[in-house]
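A quick write-up on the structure given underneath.
Of the protein chains in this complex, one is absent; all others appear in place.
Note that the chains are named A, B and C in the order they appear, and that numbering of residues resets to 1 at the start of each chain.
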Amino acid sequence: MMSYTNIKEEAYIANMRLPKLNLVLFTFGNVSAADRAKGVFAIKPSGVPYEDLTPEKMVIVDFEGNTVEGNLRPSSDTQTHAVLYKNWSDISGIVHTHSTYATAWAQAQLPIPIFGTTHADHLTVDIPCAPPMNDEMIKGNYEYETGFQIINHFKNLELSHKEVEMILVGNHAPFTWGKSAEKAVYNSAVLEAVAQMALLTQQINPSAPRLKDSLIQKHFERKHGAGAYYGQE
Amino acid sequence: MMSYTNIKEEAYIANMRLPKLNLVLFTFGNVSAADRAKGVFAIKPSGVPYEDLTPEKMVIVDFEGNTVEGNLRPSSDTQTHAVLYKNWSDISGIVHTHSTYATAWAQAQLPIPIFGTTHADHLTVDIPCAPPMNDEMIKGNYEYETGFQIINHFKNLELSHKEVEMILVGNHAPFTWGKSAEKAVYNSAVLEAVAQMALLTQQINPSAPRLKDSLIQKHFERKHGAGAYYGQE
Amino acid sequence: MMSYTNIKEEAYIANMRLPKLNLVLFTFGNVSAADRAKGVFAIKPSGVPYEDLTPEKMVIVDFEGNTVEGNLRPSSDTQTHAVLYKNWSDISGIVHTHSTYATAWAQAQLPIPIFGTTHADHLTVDIPCAPPMNDEMIKGNYEYETGFQIINHFKNLELSHKEVEMILVGNHAPFTWGKSAEKAVYNSAVLEAVAQMALLTQQINPSAPRLKDSLIQKHFERKHGAGAYYGQE
Partner (left out) sequence: MMSYTNIKEEAYIANMRLPKLNLVLFTFGNVSAADRAKGVFAIKPSGVPYEDLTPEKMVIVDFEGNTVEGNLRPSSDTQTHAVLYKNWSDISGIVHTHSTYATAWAQAQLPIPIFGTTHADHLTVDIPCAPPMNDEMIKGNYEYETGFQIINHFKNLELSHKEVEMILVGNHAPFTWGKSAEKAVYNSAVLEAVAQMALLTQQINPSAPRLKDSLIQKHFERKHGAGAYYGQE
């Protein structure tokens, strides 16, 4: 039972950041951290308050969604995580929250327009909003289908999940991901900040223009391009 | 005087959570916890600041609204609690707050539309808003009548207080309840979060559609149906 | 120099509550506490950060606005305080802040409509908003005239400063008062909460009705009438 210590610890730390970043109320969120070599991920147990979490309580699940280790039931959103890990082989962390502003955009069923450089520092397109699923998908394996709804929306929009690490699921709430659980949590906090700023921007100026292409490219490349010069790496 | 220790402690702990959850300013709220076997409830004394509360200061009241034990005057809303306990025999905790967003909806005299799964995880209908009482009720035993206004609105809408554990009282503020004081406090925090998200949703998209029935059923059954798979029970 | 210890202490404690209640940024606020028997009040020194305040730094000023004791310059709003104390002999505490929502209503130059019982628990009318002064008054003894602008607006609306303990000064910000500095601070926090709720109410329902008279009377009398039954006194 000494196995999976690394991803349990990583998932624990990442989960504990959600309440500190004001991204969750009670248990309305979950983070997972994957070990690609072992083909599993560690995820928060379902409905356990953050103050009662420990690294040991994390549940180990494989990419088919089967529990591999752990006494507690994994997050009810586990199947969504499993589908994303299975189909997107280069991500190793996933976050789901019901953070206030991002969820409001999801409920409004609208993508978040790219209004400024805070947004462009992280992605070059509007933050996508997948439509609610059809009734058959909802009545079936709901969380499993949620994963495919996300993947299919990226295919429809011809987006790369390596360049766009976040989505709103219509009527529901956001999912974010990244190369690590820590990066996925970072993306959730960025999404919430961008979602709030975008709403305020439209309230100040209902005809505010989207960011022009040259600025979009410049800011994204500052952080992510071949000649990136943001940060210390 | 060693009696009622359990519900005094339960009511004290639940009351103290209100300021921590940012649901009250000063003394604008109260929680009660009922002991069904003894036919009484413990409730916050009126106007006492949260920092001065102790379990011993809780007032014990029966379901007719008569004080059974305690040196302090019970909350001015005590009669409303008594009426709800007397008529809804399966609840054991009640909360009243003036939390910001829920109170704004109450003042707007509108039910909160069900826009997303955060809402559907807890109830399957719009959060009801009882109309203000008629002048006769207001001039009479006001808090007692507030209890009946709540009960009658549930009857008019054919709602079950076991499935919908919250209401807005028009021009006034929210009441929530549950099987325990802790659950009732939980419901108050959920209501406040849902109320904020609903307002933001309408600001982003004034024609945002209500959640479709299949999603409403799915999310509620995840947490509350026969095959519920949220949490550890 | 041992004199005035009581009101210095009272003013100090009340001033320190402003940042804790999130009513001030930096030094954008001040509280005074009056000793009616001695005909003076203690007030915050001008521009001193809250973290550097001590009871000893409070400045003692008479009701003509003359400094009686203290090495520091008193708040730039001191003349407004002096005018109110001189003309309203039954108040012993005054607060001025630039709290966010109350100031927004003052900048909008609109009174805050009475939409709910949170408001009616404290006053039975819309929270008044005095118009900006004429240019002559502004160019003259500005803070002194601000006091008279407040008093004259109360006269014009036939309001009693004993029943309505708060006002917005158009284009500027709120002033509140009461029988003590503590009560005046309480009123500032209530005003800010009511100001936020009123804005949210109008955003949810632009045609939200004002509270009807019977409810206004009922809630105010619960707390303040001859048969008041709120609190422990």
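What we mean here is this: a contact is a pair of C-beta atoms (placed from the backbone, for glycine too) under 8 Å apart; a residue touches a chain by one contact, two chains touch by 3 or more.
Computed from a predicted structure; not experimentally measured.
Judged over the whole assembly, touch between the missing chain and the shown ones holds for A, C. Across C:Leu53, C:Ala104 or C:Leu157, the single residue that touches the chain missing here is C:Ala104. Note on the undisplayed chain: of the listed residues C:Ile13, C:Leu53 or C:Leu199, the one touching it is C:Leu199. The residue touching the chain not shown here, chosen from A:Ala37, A:Ile204 or A:Ala226, is A:Ile204. Remark: the residues of subunit A touching the chain excluded from display are 115-118, 186, 189-190, 193, 196-198, 200-201, 203-205, 208-209, 211-212, 214-215, 218, 222, 229-232. Listed here are the subunit C residues that touch the chain not shown: 25-26, 28, 45-48, 72-73, 76, 98, 100-101, 103-110, 132-133, 135, 138-139, 142, 171-173, 199, 202-203.
In this section, only the chains that are shown with their structure count from here on.
Taken chain by chain, the contacts run in an open path, each chain touching the next and the two ends left apart. When subunit A is fitted to subunit B on its Cα atoms, the angle of the rotation, on a 0 to 180 scale and to the nearest 5, is 90 degrees.
Distance from each chain's C-alpha mean to the overall C-alpha mean is smallest for B. Averaged Cα coordinates give subunit A a centre that lies 33 Å from the centre of subunit B.
With centres defined as mean CA coordinates, subunit C is found 46 Å away from subunit A. Taken residue by residue, subunit B touches two or more other chains at 203, whereas all remaining positions touch fewer.
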